[in-house]
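In this view, the complex is presented without one of its protein chains, the others remaining in place.
A, B and C are the chain letters, set down in written order, and residue numbers restart from 1 in every chain.
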């Protein structure tokens, strides 16, 4: 049987990995069992790399391997740019095989797969989507999750187009999907999300075409959260769900907030994670929450419930994603009394336009 | 008896006052009865002046008087800088004497007073606080509000220190409370808020000293929202509360959110405004809300419920106020299903540090 | 003969048009002769509208006509967003017919034309370019400028695509060049600049196609500066050059800085305007400068002379245009000892990519 551990830890800055070091050094966590880290880092994009470097360095000492080996072994998803009440932190997942009896109910299970290295000209295309779809299916299998309905959250980190990569494609006579890096990054995230949708049967194979990426918004996954990074060369896929093959102390649930004010979508996630939640979440149920991941979508829309917002206007241009994350973090934070909730921005095929995808991991009773 | 009308209207930009023009032109609102306008404008600080100029110009045509006369007659509080889900809009208050029987219950009443012109060296001092306190008491009287407990919201617009005013004080051998304009503005807002507290008996007269302003945070008002502007030379005070002398169709309620996640404080405001609200606010009760004003305080704190935020860190420095407004707007917006809620940032003696003050005006049944 | 006056005036804020009012009121300027205003306003985009409104209002009183009539009569180009050493100000042009003898040399002449109203689907297309080209030729004629070599600066204000205009086009079954407003605005500016190039014979008619706009960067004008605004429905064209038919006290010169460090390009403008400038500009020559306009292009490039800049990187995204303006203003400012120089950002066919176009108006000797 699989056993999955979940540790949500605060960080004092992008360079602070001391809480994890402490848990490893005092024996609470075995470094060999760390299988993924998902962090909400403050600061700009470079702070993501800074945080990853600190994790790699600390773990390379504990694991007795090089930084490169750590990087290849443990997927690290660093989500940068905080604002509002967002609280920098990271969630560490551990995984191990244990000799135990099934609990009789489905528990948190995790599968991790990395696609082959993509060529720059494949970024943002149906090729990328199909590679991700395959990785999702394999990760489900690895996790022992049998039904797609039991998958609650799929995190994907995929490559960004860079000047060097664009040049590489050109030198081989190939064309990339976009020459504008921001647009190309959006397409890469979109293709990854469509790949999740395809892997889980949320869309039809025939619909997943190059043209559909970041264009046919009727296609989407309700559990995908994707982000792109210059440092990535392949797509790293983490599938989270519940499985009878897991004896984890945790369960995961998910919900879709159809718009940013739709708190029933968050409550759906609480309930699916096993929390009692009629209206407000009682204090004892709040205590059971281990960690939460939200994919924010408010920046895709210029209005909400008929009210115009200034998400698309010219002041503070470029900060819409931070605001989208800050407001959903605050709203869901007000439901659980805690803002140490990871919020990632990205609307590309990650739920219907304007929706927020909520995943909640809670201690089983 | 006094009758007070409340109209919350959307604006397409700082220059859009068309909705009010329409209501005046079709006879819904009589221009002579417009007594105050409180707006949430998008854009930067200059957009506040732009919006005010548009209101003045439009009303000067309807009222047959000069822009200057309009400006002197109708206090206009323009709150700028929107973010997240905040929706630019304005609330128009009308007031008139009517020959009517008391309703037997307390209804929305409004009093407006403007202090004498302040000298620059008085900004941010106990002198300013006492002038505001006096204006608050007079405005209460004018509103026919008999008990301080019935005052739910006091909006104050006060002067900012400018280079010219600093120079003026210096030329007369006088010293201003600060030479840094941002700090001086903060002190002006703080003195105004202390003035409200003094006027309503929330603090003792002996405690209101020059030194206490922006220093003794144990002193505060639970209903004050103050903002400062370069264009102001005196303090404009709008007192809102409930009175038996009003036959308005509206009631007002207020509550204190002790921190930004404390949604019970918002529910207290709903209930005091006469809305039925056990847990979630039912759809029919939401429909009764006429307008809402929140004074946001999240930017005063670097953490919330033990979780560190990045409000005080070096990225996006200068935008904390916008984030404070955006997150409280989102949280309360999620309770009422609407983000057309005015949010003003300002922590200086406006509630305990980190608190948010909520006022809700709703149709009486 | 034509006489053209030039007045460069400081503004204390977007709402400050007092210097012009003073010059009109004391008889220095006759309001009827004001033919164009080009301003560098601080603050965000809304401050442009705010400034224009103040000009219109002040002039409507002096001219005894409505704001709308003023707006239709006098083109006002408000260039917003200042940074660094940029100093908010405006240049007022006056024009009148005088009974005078030719000076025997070419002097500053101004022609102003407005195209027909464009349909949204025409924005950013060859249709727009050809309308601008025609307006440029007519404005040259009006200015009495006989040779295209004598045209030194063409300022164009053109329409932006808005949600309402996009919807209008759609409702008539028409397609706009882009659905992203930022990209559509860029195309509108590009089409205008290509139009100037066409009107002045800098490009061939056959090259001006829909596809070429914002795509074939080998096509450009060396004297065009274009900006787009939501409030525009047609293209307003101001052609400035030198003509034997003018008896203005001023001359204009222009130069192309091939990159932002190419100060020889600025010196070329000084010399063409009649200033003595071997190396540094002597103090007495600096005093002869009446006003300057620069079209900045640094934001089009991610490097300069082999050195990588961070213009294209992810920090301060959205502010590249301000930085492009601030650095060229500073560099040229250091040559003339004055930073009250208008800088406008826009690389779309306005000079070769990365170039800065400099126009200098100086008192003739």
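The rule is short, and it goes like this: a residue touches a chain if its C-beta (ideal position, glycine included) is under 8 Å from a C-beta of that chain, and two chains touch if they have at least 3 such contacts.
This is a predicted model, so every value here is computed, not measured.
When you scan C:234, C:261 or C:364 for touch with the missing chain, the hit is C:261.
Contact with the chain that does not appear here is found for just one residue of C:18, C:162 or C:313, C:313. In the full complex, subunit C touches the hidden chain at residues 10, 12, 42-44, 81-88, 260-261, 263, 279-280, 298, 303-305, 307-311, 313, 315-316, 319, 322-324, 326-331, 333-334, 337-340. One chain is missing from the display, and on subunit B it is touched by residues 44-45, 163, 181, 302, 312, 314-319.
Listed here are the subunit A residues that touch the chain not shown: 13-15, 42-47, 49-50, 53-54, 57.
As a working rule, only the chains that are shown with their structure count from here on.
Chain centres here are Cα means. That of subunit A falls 40 Å from that of subunit B. Centre-to-centre separation between subunit A and subunit C, using Cα means, comes to 47 Å.
Residues of subunit C in contact with two or more other chains: 44-45.
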